[in-house]
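For this depiction, one protein chain was excluded, whereas all remaining protein chains were kept in their positions.
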Amino acid sequence: MSPVRSSLEPGFDRKFRAGVLGATGTVGQRLVQLLADHPWFELTEVAASERSSGKKYSDAVNWHLESPIPSAAANLVVKGLDPTLDCDFVFSALDSSVAGPAEEDFARAGYPVVSNSKNHRMSPDVPLLIPEVNAAHLEAIPVQRKNRGYGSGFIVTNPNCSTAGLVLVLKPLADAFGLEKMFVVTLQAVSGAGYPGVPSLDILGNVVPFISGEEEKMEAEPQKLLGRWDGSRFVEAGLGISAHCNRVPVENGHLECLSISLKKIATLREVREALRIAVLPTAVKNPVVVLEEENRPQPRRDVNAGNGMAAVVGRVRECPLLDIKLTLLSHNLLRGAAGAALLNAELLASRGFLTRSRIAASDPAAVPVIQVAE
Amino acid sequence: MSPVRSSLEPGFDRKFRAGVLGATGTVGQRLVQLLADHPWFELTEVAASERSSGKKYSDAVNWHLESPIPSAAANLVVKGLDPTLDCDFVFSALDSSVAGPAEEDFARAGYPVVSNSKNHRMSPDVPLLIPEVNAAHLEAIPVQRKNRGYGSGFIVTNPNCSTAGLVLVLKPLADAFGLEKMFVVTLQAVSGAGYPGVPSLDILGNVVPFISGEEEKMEAEPQKLLGRWDGSRFVEAGLGISAHCNRVPVENGHLECLSISLKKIATLREVREALRIAVLPTAVKNPVVVLEEENRPQPRRDVNAGNGMAAVVGRVRECPLLDIKLTLLSHNLLRGAAGAALLNAELLASRGFLTRSRIAASDPAAVPVIQVAE
Amino acid sequence: MSPVRSSLEPGFDRKFRAGVLGATGTVGQRLVQLLADHPWFELTEVAASERSSGKKYSDAVNWHLESPIPSAAANLVVKGLDPTLDCDFVFSALDSSVAGPAEEDFARAGYPVVSNSKNHRMSPDVPLLIPEVNAAHLEAIPVQRKNRGYGSGFIVTNPNCSTAGLVLVLKPLADAFGLEKMFVVTLQAVSGAGYPGVPSLDILGNVVPFISGEEEKMEAEPQKLLGRWDGSRFVEAGLGISAHCNRVPVENGHLECLSISLKKIATLREVREALRIAVLPTAVKNPVVVLEEENRPQPRRDVNAGNGMAAVVGRVRECPLLDIKLTLLSHNLLRGAAGAALLNAELLASRGFLTRSRIAASDPAAVPVIQVAE
Partner (left out) sequence: MSPVRSSLEPGFDRKFRAGVLGATGTVGQRLVQLLADHPWFELTEVAASERSSGKKYSDAVNWHLESPIPSAAANLVVKGLDPTLDCDFVFSALDSSVAGPAEEDFARAGYPVVSNSKNHRMSPDVPLLIPEVNAAHLEAIPVQRKNRGYGSGFIVTNPNCSTAGLVLVLKPLADAFGLEKMFVVTLQAVSGAGYPGVPSLDILGNVVPFISGEEEKMEAEPQKLLGRWDGSRFVEAGLGISAHCNRVPVENGHLECLSISLKKIATLREVREALRIAVLPTAVKNPVVVLEEENRPQPRRDVNAGNGMAAVVGRVRECPLLDIKLTLLSHNLLRGAAGAALLNAELLASRGFLTRSRIAASDPAAVPVIQVAE
């Protein structure tokens, strides 16, 4: 993770206190891992469905990651999904079956909600956000608060795991040449389905050419991400998209084969150059990595490029039907989920959308502050 | 394998004697396996590069197939690639590094050559053949003989393993609606690369988004297969094709994601119907199988449909950019290689292009017959 | 499957009607598949937990096998676990969480129960049965009926999937040389855990060195299988066993590495010979296959030997500590589960333990017969 800035913001003496909703799931675990030693954020609450509630986090979680459970997190008591958590904002890694109303409850109660769930992604007043792509969509937050009667709370979301890396690659092409239409076929890793997720009997030595709802998301979300906020609503990008989604026996990393038609004529060299420079709004460096080897990117070998936050592009070549073909890879759990949410929270912090005003219930000396909607 | 007819042709009392060039390789082994108990063909010769020459076949081969080496084949002595084999025709499963001149030598010496190698596929006077698709291309054989000064010999070829199943699916659509253009992304099995082929370190838990020369073949071969012979040359089909090829950790079965644009408007129901009936020139039944389940076809589960000779289609649906999307699967070693060559030989036999006139060297009583070019 | 006899028993004009309890699970599906076209048995009932009850079998089941659902089975209505099924006997492929009392209910109601579940395997009056190994243990059935007050009903079981192939190999060695002790380390396929079973995130490119309860079963069950029935109880074989169990990313086939100490000195040649001849009580031929290649047996290549009912042995060699080392493989779903149960039912039929006296509810003309305990 490349946080926007590397230490506490000037003038502040404590970190933002973060909660994680859905902390026992695959994405929740990654968030807990990424929040350990974060320069701006401190994990103070973990929450989950009722089954886990009340247990110590280390007892409630079936931890899947290579590194051990961060010690500070291990001893937290898992709370339920009531919006009474002791933190300045929450990440939501909730399952879509419960995320919808739960996230609204938290926003209504004054919490900024940084969600990885699909439920509100396409809502007309909720930013679907990739900091390097459409930070300007934060302008929708005041309208969202007004529409919904939220005070200090609000909801922002990040895209689906297969969309995140895709749009990171499309954005510099859209800026440099304009985009007309695009075919994309995915080869997606099993970790994208969570845990227990894909049964081994379904995927060992096999491919499953179907992921429920995925093609629909990939054909819709980029339109919003690459579109613009006109002051009252999101205007779609008008890009034609056709997606085919497949599951392959790979642990981490979604690989995508693209054919793209551009509005402006461009040489392959210009395309590679546009991808490489990728001067994007925020300070994260090199979100797109371009490889020259003819047989890359590959999931197992390239998935961790840029600490899992880069989109890796290779095989840029001419398309007999459209203009260019290329292959891209991005880490579905980092750039595609937990890392995406964390980057969104960093953007919110740097733009002043997070506040330290909530008082720790365990800190009786703290001065209460009345929440006022911005 | 569903041979065109199930017993010896009327009026004949012995089978055609077949040789296999490249008999120790992956495709050669399958041919040896498929020829055991074949109703029309009898394996009498196995030939390979010099390294194996002179050994017993069972000693020379590193046999990979599940069933044991057919006993009749096990005891054959492996010959070199001289065109002095005791057989009526030869299959060629030679590596492309040697297939070019070797196949020409055999054709010049009077042997019909049924080749799986890529070397002569795109030659202007060599049929690239799928019996159910373009049996009429056999009309090029007399021209080939004349052009090249061959007597009774000639060369026919079958397409690349990823093209074979594809064209089997495209043909009924071309007949019913006309084809304009098509995107295809493949997820290809490791057995397509032969043995030892893909190192396990390259593919375990991984995808390799590149197969040397494969995209070029997939963009060229269907043009010839779906085109026509105008009496002196092959006329291409004029179909726009864009291909992306990937290797996945699957043993057998190439999966392909297609988006197709048709010349005539068609409903999804009409498309499925056209694929299902698929009334094709030869008598092989149901070369295309259409599945309704939303998550099929899958390599491990569907690769053996029609004894590995069917193309299995699923997920027929609308394409936001072109007209229809679908997923297809075919067995790369059967429909895509050894089975394809065998079917071509069956077609040749049934159309009178094979003769029993060569005399077995081991049969001194046989009456010599002078070979005459047709 | 090699049924003991290949057609209806003389003097009978209809098959035994079989029910399958737990018909929607992995083992249940295999039983349904194996019962299609069985010469002696006809599937007339499928039963499962309440969730599936009342649905058509083809709707209730998430079918995993390569071949389609047998048409006769597809239209059966799934019943609950009440012992009122219209059949002559039942197979039980129930989960161990419910198998215990359910199987007793059926036995008490007069049904012979041929169980694959672990619950009654080690009960002192229930035969744990492999026909080729200990058919004589059927003598326990009258005692079981008497002990438990069953009428015509009774329970027989087959061993755990990793024990079945093991004991098939141990038996001829025990007969020829006597067995003292044995080390066994397993490499077990994922299908042994049922469906959904092992999550792909746990096993792709990985090994899990633990299978709950498996080592205990492997150290206990062979004692009973290789022991004897003394007229009132089972006497253990007194064989020392130490087992280590591992899960590996293989679809089907449990591989086991053995070191064995024999009571009588034997050469490797004598050991191989004893395994090969394996003249066993029942008529199933060649239950043990011995390979000579230095790198076999292998799961993917050898799992289907003997239609999945053989134990395949290779690498018979000297052990520096005990007497011999060898590697064995057997199909966990066939010889280790569904096929084992079916073979047990065939043994019961051939020994007169099954009767055709239950009347089909749908056959009003049939003459009722009062069940009498033997």
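Labels A, B and C are assigned to the chains in the order they are written; within every chain, residues are numbered from 1.
Basically, a residue touches a chain if its C-beta (ideal position, glycine included) is under 8 Å from a C-beta of that chain, and two chains touch if they have at least 3 such contacts.
Quick caveat, the model's predicted, so the values are computed rather than measured.
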For the chain not shown, touching visible partners are A, B, C
For the full complex, which residue in C:L255, C:V271 or C:M309 touches the chain that was left out? C:L255
Looking at B:R14, B:R51 or B:H64, which makes contact with the chain not pictured? B:H64
Which of B:V190, B:A274 or B:V289 touches the missing chain? It is B:V190
Of B:D86, B:E251 or B:E273, which residue touches the hidden chain? B:E251
Note that chain C touches the chain not displayed via residues 181, 183, 185, 187, 204-210, 219, 240-242, 244, 246, 248-251, 255, 257, 259, 294-301, 314-315, 319-322, 325, 327
Which parts of chain A face the unshown chain closely enough to count as touching? 66, 204-205, 251, 300-301, 304
Residues of chain B in contact with the chain not shown: 64, 190-191, 195-205, 249-251
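Definition applied: only the chains that are shown with their structure count from here on.
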Regarding the chain A and chain C pair, does the interface count as same (over half of residue numbers shared) or different (under half shared)? same
Quick one: which chain's Cα centre is the longest way from chain C's? A
Length of the line joining the C-alpha centres of chain A and chain C, rounded to whole Å: 49
If you average the CA atoms of chain B and of chain C, how many Å lie between those two points? 42
The positions of chain A in contact with two or more other chains are 204-205, 249-251
